[in-house]
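Only one protein chain is missing; all other protein chains are in place.
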Amino acid sequence: MPELSTQYLNEAIEDSKPFASQGSVNAAIPTFDDTMKDLLGVTIITKDFEIYSAGDYKQNVPMQSTSKIIGLMLALQDFGKDRVFQTVGMEPMGDFFNSISSLESPDTNKPFNPMINAGAISVASLIKGQSVDKRFERYLTFLKDITENDDLEMDESVYQSEIANGARNRSLAYFMQSTGTLVTDVEEALDLYFRMNSIMMCCNDFARVGLFLARGGIDPDGNKLIPDHHLRTVKAIMLTSGMYNASGHFAVEVGFPCKSGVSGSVIGSVPGKMGIGVVGPAIDSKGNSTAGGALIKKLSKDLELNMFGIENTAGE
Amino acid sequence: MPELSTQYLNEAIEDSKPFASQGSVNAAIPTFDDTMKDLLGVTIITKDFEIYSAGDYKQNVPMQSTSKIIGLMLALQDFGKDRVFQTVGMEPMGDFFNSISSLESPDTNKPFNPMINAGAISVASLIKGQSVDKRFERYLTFLKDITENDDLEMDESVYQSEIANGARNRSLAYFMQSTGTLVTDVEEALDLYFRMNSIMMCCNDFARVGLFLARGGIDPDGNKLIPDHHLRTVKAIMLTSGMYNASGHFAVEVGFPCKSGVSGSVIGSVPGKMGIGVVGPAIDSKGNSTAGGALIKKLSKDLELNMFGIENTAGE
Amino acid sequence: MPELSTQYLNEAIEDSKPFASQGSVNAAIPTFDDTMKDLLGVTIITKDFEIYSAGDYKQNVPMQSTSKIIGLMLALQDFGKDRVFQTVGMEPMGDFFNSISSLESPDTNKPFNPMINAGAISVASLIKGQSVDKRFERYLTFLKDITENDDLEMDESVYQSEIANGARNRSLAYFMQSTGTLVTDVEEALDLYFRMNSIMMCCNDFARVGLFLARGGIDPDGNKLIPDHHLRTVKAIMLTSGMYNASGHFAVEVGFPCKSGVSGSVIGSVPGKMGIGVVGPAIDSKGNSTAGGALIKKLSKDLELNMFGIENTAGE
Partner (left out) sequence: MPELSTQYLNEAIEDSKPFASQGSVNAAIPTFDDTMKDLLGVTIITKDFEIYSAGDYKQNVPMQSTSKIIGLMLALQDFGKDRVFQTVGMEPMGDFFNSISSLESPDTNKPFNPMINAGAISVASLIKGQSVDKRFERYLTFLKDITENDDLEMDESVYQSEIANGARNRSLAYFMQSTGTLVTDVEEALDLYFRMNSIMMCCNDFARVGLFLARGGIDPDGNKLIPDHHLRTVKAIMLTSGMYNASGHFAVEVGFPCKSGVSGSVIGSVPGKMGIGVVGPAIDSKGNSTAGGALIKKLSKDLELNMFGIENTAGE
C-alpha cells in the first residue's frame, strides 16, 4: 500500500486525468468553459488534520448537487429524522436525478431520496428561517463553520443561470405541491435550492465537508454540530444514492460515501479516517466527473479505503 | 455497549418478537403455516468462531432470495466481474423485486442488479456445468463448504411450489430472452434458480454465509474460496440492494450488508467482525422479516456494528 | 327507433338520472356543491336547427376540458395542422388526463394528444394574440360566434380556483418548457388555459359546439369559420381521446365524437346529423359524467347514431 503523500497524489492525478476526455463540461454553468475540461484537483484531510493536495485543487466550482448533503444535515437538525422522512424517502432508485415519473408512481407519495432533485427541493423547503435570505444565511454560516472558510459565497451568475434553466426543477416542485408533499411556498423553496447550488467551493472546502461527516460532526474548533445518528443517516444515503444513477457502481468500486455534483465536484467521506474533495469538470451522461470518478476509485484501491473490504476494519 | 452473549441475544429476541404481528407468513411456501408466524431465531458467529444463538435458531426455512448472493459468488468465480456485469447491472432501483417494467426501460438492456429476480435468474444462467443437475450440485457443494453443513438439501415440496407458482419468474426470463440478455436455455436457468431457492437452512447456516463474506472468503478449513474483490462486490451490492425496496432503509438503520428472503430469513455480514443469521417467517409487504428486521436493527445499534458510524472504524 | 322529441328526451333523462349516484361532484369547482349531484340536462340541435331540450338544461357549468376542442380549432386556424402537431401528438394514450410520466417517455418529445392537459396547455400557447387578454378575447369571440350566445363569460371564482389549484398544470407546463415543447411564456399559457376552462355554458351552448363540428364549421349566419379538414381532425381526436381514459369505452358504446369536462359537461357531435350538449355534474374517477355518459349511450342506441353501425350510413 502506497503512503498517502503529496507525491502519491500528484501521480494519482496524472493517472486519472486522461479520463477527462470521456466527459464534457456542463455548458449550463456560466463560470465554465471548454478550457476547463482537463482540470483535475484533489485535497485529502485526515482525521488528524493532515492536509494533502494536488493538481488544480484551488479551482473554485459551484456546489451543485453536493449541496444536497448540507441541506439534509440542516433539515435533520431542524426537524429530526421522523419529520424529514415523512417528506422524502431514503430508498435508492435507478432513474436520472431529475426524473419526474417516479413522483407519479402510486407506490410513492414522496421523492425516493434526498439526493435526487425533487427530494433535495423538498428537504430545502424544511430548512428553518423567517425568509429565504435568513434561511440561506443559516445554510451559509453552517457551511462556513464546517469548512472553516469565511470567504464562501454564492456566485451571482450561477444563481441567475439556475433560475433561468430551472424549468425542470420548477416542474418537480409544483408536482410535489400538487400531491401535498411540498407544503411551503414553492418559489421560495426553489430560490433557496438555487442559491445553495450556487456557492463556490474548492477541493479543500469539499474535503472539509467529507471530514466533518467522517470525524463525527465536529467543527475545527471542536464543537459537536450534528449528532452521530444524523451523520450515519447522511453517509448511508450518500453510499446508496450519492452518485446519481451510478451509485451502485461507486458503492462497488469505491466503497465509501460520496456525493457528486454536475460541476464535476465530488465529496468523499471515509468514516473515522478522512475527507476527500475532488474537482474535475468533465462529467459523464449520468452527471459524475469522469476523471474525478477514476481518481476516487484509485484512491480507494491504493489506500485500502473500501468499507466492504476486511482490510479497512478494526478486526484485521 | 452490551456484551455479545447468549443472554443478550435472548433479550434481543424478546424485544423483537412483537414485530412479528406486523407481518404475515408467505402462504406460497408449502412448509410454512400460520403457526410459524411468531417464530424468531438468531445465530451470530464472530471472526474468531465464537457462536451465539437464541430463540428458534434451529428452524429450517428455504433460502429463497438469500440464494442470490451465493449464485452471484459462483458466477463471479466462473466468469469474472466483467462478464457477469455485462449480463446484469449493479445499480439499486426502487421497484419491487419481481418488477418487469424496469426490463423494458430503454435506458437498461439488462436487469438493474443481481438481487432482484430477473438479475438473479440471469446470474444463475451463467453458473457453469454440463446440466442443471451438475450445476446445482456445484452450487450445493459450494454452499456446504461455506456452511460446513453436509446435510444441506433441497426441499422437494418447496421446489415443486416454486415451479407451480413460477409464472412471474418465467415471464421475466422469457422477456430477457427476447432482448438477448438471457442467452442460455430459459427453462434450465429457471430450473436451477428454483432449486437454489428451495434449499433448507437454519440460522447457523445463514450466519456462516455472512461470516464467509465478512472474513475474507475463507472456509472453515482455511481455504480461500473467493478472492477479496469479489467479496467486496457482493457485500456492496447487498448493502445497496439486498433488502428489496427497503434496502435504503436498512442501509441507514442497520448499516452493514444484509440479504433477505421471503421465507423471513436474513443474512447479515459485518466486514471483519461477524456473520449473522436470522429467521423470522412473518414478512412485510416488501418481503422482509418484520421481527427479523427489528432484531437486526437492534443488534446494529447495541453492538455498534453500523459501518457508517465512526465507532466501527479502525480510527477511533 | 323512437322519434327524437322532447317527450323522448324527458324519458331518457329519467332513465339516466339514477347513474348520478355512482359519481360525485367535483369539489374543486367553487360554483358546485353536493346539491347539484342529481342534476341532468340535455339539448339536441339537429342539422336543420330543430332544438330539443329536457331536464336541467339551463344549468350553467364551467367548460373545463370541453374547452380543449375550441382551443384546438383556433390553433389549427392560426398555425395549420403541421405546426400544431409539431407541438402535440394525435395518439390516444391510456393514462389519466393530468399524467406527467408520459411526458418523460423517451419515445415522445411532446404530449400524446390535445385532449390531455399537457397537450391542451401546449395548444393554448399557440393561440395568437398580443397579450393574454387579446388571446382570450379572440377565444371568447369565436365561442360566441359558434354558440350564438353573446352572454358567454368567464366565472371569476372558477378562474381563481383554477389558479389556486393549478399546481399540477403548472408542473406539466414547466416540464414542457424544460424539454423545449413549450416555447412561449409558461405563465401566460397557463393563464389563458385557466380562463378558457372557466367560461360558463349550458346544454344549448355545448350542443351548438357539437353542431358546429357536425355541420361543417358553419356559424348560424352561414359563415364557414373552419375548413372541413380541420373539423375532421378535431372530431377524430375527440373519438379516440375525448373522454379521458374511457375514450375507448365511449367509442364502442356511443360511437361518435364526444368531449367531456370534469364539470360533468359532455359535447357530442354526430357528423352530418346533430350536436348534443349534456350537463350532469356527478363524475366518475376518470372525470366523466356518470349520468351524462349513460344518457349519451342511450341516445346513441335509441336514435341509431353509432357511426360504426351500418344503420348510420348512406348505404343502408
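Lettered A, B and C in written order, each chain numbered from 1.
Note that in this section a residue touches a chain if its C-beta (ideal position, glycine included) is under 8 Å from a C-beta of that chain, and two chains touch if they have at least 3 such contacts.
Quick caveat: nothing in here was measured; it's all calculated off a predicted structure.
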Item checked: Residue in contact with the excluded chain [from B:S16, B:T66 or B:S99] -> B:S99
Item checked: Selected residue (touches chain absent from view) among C:K47, C:K144 or C:K298 -> C:K47
Note to self: Even though one chain is hidden, which residues of subunit B still touch it in the full complex?
What the structure shows: 99-101, 103-104, 167-168, 170-175, 177-178, 186
Checklist line | Footprint left on subunit C by the chain that the document does not show | finding: 47, 89-95, 102, 105, 108, 112-113, 214-216, 228, 231-233, 235-237, 239-241, 245-249, 251-252, 255, 257, 271-273, 306-316
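Methods note: only the chains that are shown with their structure count from here on.
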Item checked: Chain closest to the middle, measuring from C-alpha centroids that were averaged per chain -> A
Item checked: Distance between the centres, which are taken as Cα means, of subunit C and subunit A, whole angstrom -> 48
Margin query: Using mean CA coordinates as chain centres, what's the gap between subunit B and subunit C in Å?
Written below: 55
Next item on the list: Could you list which residues of subunit B touch at least two other chains?
Entry: none
